[in-house]
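Only a single protein chain was left out; the remaining protein chains are all shown in position.
This part shows subunit A:
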Amino acid sequence: MTASNGWHVTEPTLAAYRAGDADPVLAASVEAHLLACAACRSALAAGADDVAGERQGRRWESLVAVVDQPRQGPLLRLGLASRPLLGAWLVALLLLLVFPLVTDPFLGRYSPWLVMAMAPIAPLAAVVVAYREDVDPAGEIALAAPLAGLRLVARRALLVAAGALPVGVLGALLAGVPTTIAVAWILPGLALASLVLLAGTTRLDPAVAAAALGATWAIGVGAPAALRASAGDALIGVLGGAGFQVTALAVALAAVALTVTRREHVAYRRTA
């Protein structure tokens, strides 16, 4: 392949070579020919500006694609970008971190029963807030979106809970709470949160449901323990036991299943 035989690199091949799309064998062949052919070198140079401009355009477009990206990811925007949700998350976090540090007024040491009485109700606020229309950054526009309804509410609640839960467990462990107690509140908390989620599919206000369930749990667990230390220890044994934990899991699963079957009522029927 030399210039002397009158053959020249075809324009499509030259264009592919310019754009860097030619495979190595073809590129080597073109380069060998270019060394000997002034006409093809001129043709290559003539199109170089266009290619450079095109490449620059592509680079610019990819740069703009990166720079123009919204600063927060969509998932984050669904959850924590909304100030009320962020507030609910912070409250849950604060409570989960504080409870293990609260000491028993009678014993003067950390109080596992306080953790069990209060930690499960910390995530309830997140579920309540997740139901509120005004937590959505797009307001009523979001209600007419395909994702509206239970899917959106559940994602918000899950995002908040997923952020608070590991911090709560770690906080309890760091405060010296035994591992069994540090994780034993999770399933009761899940059960209570699921019941509040279910309440959102009824005419009952989720906030009222959360307040009633939270108060019942806190008093039911906390009162006997506060009155008598031995009762508190016995209660912790029961609540941390497999029987109660399985029951809590069953309640949570049943509440979630019922919520799913009643998902129609989350937004479309209830919105006034």
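Note that in this section a residue touches a chain if its C-beta (ideal position, glycine included) is under 8 Å from a C-beta of that chain, and two chains touch if they have at least 3 such contacts; residues count from 1.
Keep this in mind: contacts and distances are computed from a predicted model.
According to its UniProt record, the chain left out of view corresponds to "ABC transporter ATP-binding protein" among "Circadian clock protein kinase KaiC", "Cell shape-determining protein MreC", "ABC transporter ATP-binding protein" or "Molybdenum transport system permease". Listed residues A:Val25, A:Leu147 or A:Ala242: the one in touch with the omitted chain is A:Leu147. In the full complex, the hidden chain is touched by subunit A at residues 65, 68-72, 74, 77-78, 81-83, 134, 136-148, 152, 263-264, 267-269, 271-272.
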